[in-house]
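After the structure tokens below, expect a handful of questions from me.
Note that this complex is displayed minus one protein chain, with the remaining chains in position.
Letters A and B mark the chains as written, and numbering starts fresh at 1 in each.
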Amino acid sequence: MSLALYRIDDRLIHGQVVVGWGQPLHVSFIVLVDDEVSSSDWEQDLYRMGVPPQIEVIFASVDQAAQLFSTWQTDERVGILLVGDIDTAVALAARVPQVRRFNVGGVHHRTGRKERLRFVYLTDDEAAKLRDLAARGVDVTAQDVPTARAVPIGEFT
Amino acid sequence: MAPLKGALGRALLRLFAVQGSYNYERMLGVGVGVAEEPLLRDLADGKYRPAVARGAHFFNSHPYLTGLAVGAAARAEHDGAPPDQIERLREALCGPLGSLGDRLVWAGWLPLLSGLTIAAIALGAGWFAVAGFLIVYNIGHVALRWWALNAGWTYGARVSVALHSPMLQKALALLGPAMAFAVGFALPLAARFLAVPFPRWGQLAAVVTAGLVFLALRWRSDRLNGLRMALGLSAVALVVGLIWQ
Partner (left out) sequence: MILPIEVLIALLVWGTLVGVDLVSLPQMMIARPLVAGTVAGAILGDIPTGLRLGVVFELLQYDILPVGAVRYPEYGPATVAAVATAHAAPGGEVLGLGLGALVGLVTALVGGVTINGLRRLNSRIVHAAAATLESGDPGALVRVHVGGLLRDGLRAALVTSVGLVLAWLARPLLAGALAVRDGRPALLLAAVVVAAGLAAGAAGTLRLVGTGPNLKWFAAGLGGGLLVAVWLR
């Protein structure tokens, strides 16, 4: 079964992920790939609090993710892989060629970012990086919850 | 450390309107800034305004639990935490608080009580059931808001300690099954309550249509929703009805 969703979401673990995607996909583990969180105990503690006890949370840096990816891929349970920003997504896709798709679930406003969709704000640089990723054959779409339409990359970058 | 006199109460009142300027750019941010401001008034002159500005940055979470972030950020400002650490704290709280609140309230407390109320109405309790719903729901609602703000202020940057509270964990563990049971119990009773005035063929039509709509909603949850299905079916029923005459 392995990883059913590869998601870019700067809130990482929240209700849309746990309730919105977790329930219909029958998720049993969440892999959170983030260099900073993977070295911060208090943040890991917080993110674990947001998840029901039956779901396992695995924290990894990009390096660790590249090493451990095959074990998640062969895991018989269903999992979600989360990254918090475009750079991590690009780095991960470069290191792990098996990552063939990304769901842009939520990137919020920050100085320099422009609104692309109501839940996606990107700088021009970030938009270019996403297009680049798509040009290399990764399927990039934007979709906040499973009941919404998956917006193709051409419509939001 | 004691907060400014009356500041926690003022922040709590303002938290009831935390989503008042809901927008896609900062989500609840502006409301969070407004709610946090009373707790920041005793900061030194050069610190007050930057702290207020930080408070209004992007924030998105469950409204009832947002007080935790308000209290924690205000406390961290008083403890003299560096600005980037406070920003990091606020950002790290968005997701987990949102997830906890969604499970606790939107997927727990609210549908549990709503299901029980529907069942009670169907069994003839009338408006008493609705009054009971409002009272019981809001005891939990206000208690949660107050607990969140206090816990945030008490623990500051160490808020995850507060989230380990056994009561909170127990509530989470109980609410999921209780909600599932209550709404499951309510559905057949609601069907009976609503279809009682129908003649036999109307009841049959309602049951068959309900089954088909349910399957349709399960099949294409990305395109279909309850409102669209109901509007579409109503339009069909209207046309059929008008041709019928």
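What we mean here is this: contacts are C-beta pairs under 8 Å (C-beta built on N, C-alpha and C of every residue); 3 or more make two chains touch, one makes a residue touch a chain.
Remember, it's a predicted structure, so these values are computed and weren't measured experimentally.
Per the touch definition above, the residue from B:P3, B:G33 or B:G152 contacting the chain not shown is B:G33.
Contact residues of chain A toward the unshown chain are 14-16, 19-20, 22-24, 26, 54, 106, 115, 118-119, 144-145, 147-148. Annotation for chain B: contacts to the undisplayed chain at residues 16-17, 19-27, 29-31, 33-34, 37, 48-53, 56, 60, 63-64, 98, 102, 106-107, 110-111, 114-115, 117-119, 121-123, 126-127, 130, 133-134, 137-138, 141, 176-195, 197-199, 202-203, 205-214, 216-218, 221, 225-227, 229-231, 233-234, 236-238, 240-242, 244-245.
We adopt the following convention: only the chains that are shown with their structure count from here on.
Here the spacing of chain A and chain B, counted between their Cα centres, is 24 Å. Here chain B touches chain A in the complex through residues 24-27, 58, 60-62, 91-103, 106-107, 157-160, 163-164, 172-173, 176, 221-223, 225, going by the rule given at the top.
Contact residues of chain A toward chain B in the complex are 10-19, 24, 42-43, 45-47, 49-53, 108-110, 115, 118-119, 121, 146-150.
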